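First the structure, in the form of structure tokens, and then the observations on it.
All protein chains but one are shown at their positions in the complex.
Right after this comes subunit A.
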Amino acid sequence: MRPCLLLTLLLTAITQLAGCAAYRNYDLELEQTTEQLKQGNVAGSLALIEAHNPDEQKDLLYYFEKGAVLSAGGELPQSQAAWRSAEQMVVERQDTIETTGDKLLTAMGNHWGSIINDKLRRYDGYDYEKVMLTTQMALNQLAVNDFDGARADIKKTHEREALIARQRELEYERVEEVAKQQGVRVHYKDLQGYPVVMLDAPAVIALKNGYQSAFSHYLAGFTYEALGEKNLAAPGYRHAIELRPDLPFFQQALRDLDSPGLKGDESDVLIIVQSGLAPARSSLRVPYPVKLADGQVIVANISFPVMVPDTSTRSFSQIGIDGRQKKLIPVNSITDMSLRTLRDDMPGIIQRTTYRAFLAADVQATDNRRDPSKASYVTHWDGFEQADTRTWRTLPNLTQVLRLRLKKGEHTLTLPHLNSAAPLKIRIDQNRQVITLRALGDRVFANGSAFGPGKTVAERVVNNLTR
């Protein structure tokens, strides 16, 4: 079947089926959307996002995904507009002094979420998504040398991060306290068949938390330094070092902050290569034995979220500059951040999910007592029992950087996984410049002032087939 016909049929089916959050299969929706993006079809990807979100009132994820697709497609002002809407929603939710009505509705939504499934809870975005939102917005602006514009988003990033830190500190303590009071002592390690290894990976445990990004702080440092604000650049680099003490790259930035300035024809260039996609969230059914007051043990099949890392983009660790290979430094992994977030959120998820397990087991026990001949000690799985699979999927997974001094003028870039493609030409004409590249599948999206003005989306996407 021709791809365009397939896409049309898909769009029609989606429009018919798009409905309530409880049924929404976000994982599937975004699989289709990102597939189009991997093929370099930005318009197709955007059409699917619109088709999956037919309501007039759009949710946070809609703006997250739309902004990311537009950014990859080089439509930077439109991408900023979409992300600005997302940011406004985040700020409103963060600043809203809830009225009694709001509180009631939120509580009802979250309460039913506890009874039916987590998809009914309002999607407020994960903390790392909120931090990365303004980081990505800053990158959009840095790509067009708008350091002042980027500064505003950088400032929002670290201010929001501080706010999240205060909220989370209290929230995790509260969840722990409630769990103790309710006697819920289940740990994710006790869940039969749950991929514990992923949550306990060294890279996940090494993170201080799930929302602080060393890269975001480093970018703050670079932006403030470029604007001549060393007093703000220093804490940016210092935070990055605190979060990733294993990376000498960050330490070097702090050391170089007070070193002599650039020579007249030199530019301090930061190359940022973002690749892949944020991991998917999938729903995994786990048998959970519930011991009831009458002594019956009934196994409830309950669902927990698991992260599914994206494997669409081959990893690479080098970039060619004017024919010379330079090592890229990996500074951020959304997979690790999301796994860490899930790890930290697990007590709360377990609390809500086991509540549902007790309810289901209790209903089954009542049925068993009513008709012992049809007694079952395993609850029937109902269609609603699914983990929340919503998450910002088009967010780039891995961020790798390289900082170097280049002479102003024309240069060439090559990525190893695009060895058959023509080198990308860049123009360095600023004292400090940020070059952003987005690698997805076998394609690279090259956007920003350095790649030259007035190019179409197709001209900005490079793939292995381009010769």
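The working rule: a residue touches a chain if its C-beta (ideal position, glycine included) is under 8 Å from a C-beta of that chain, and two chains touch if they have at least 3 such contacts; residues count from 1.
Going forward, contacts and distances are computed from a predicted model.
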Name per UniProt, for the chain absent here [options: "Intradiol ring-cleavage dioxygenase", "Penicillin-binding protein activator LpoB", "histidine kinase" or "ABC transporter related protein"]:
"Penicillin-binding protein activator LpoB"
Given A:Glu50, A:Glu171, A:Glu229 or A:Glu266, the correct residue touching the omitted chain is A:Glu229
Out of A:Thr313, A:Gln364, A:Thr414 or A:Gln433, which is the one that touches the chain we can't see?
A:Gln364
One chain is left out of this view; which of A:Lys66, A:His239, A:Arg443 or A:Arg460 touches it in the full complex?
A:His239
What does the interface between subunit A and the hidden chain look like in terms of residue numbers?
20-22, 57, 89, 92-93, 95-99, 102, 105-106, 108-109, 112-113, 115-116, 120-122, 155, 158-159, 162, 166, 220, 228-232, 234-236, 238-239, 242, 360, 363-364, 367, 379-380, 382-384
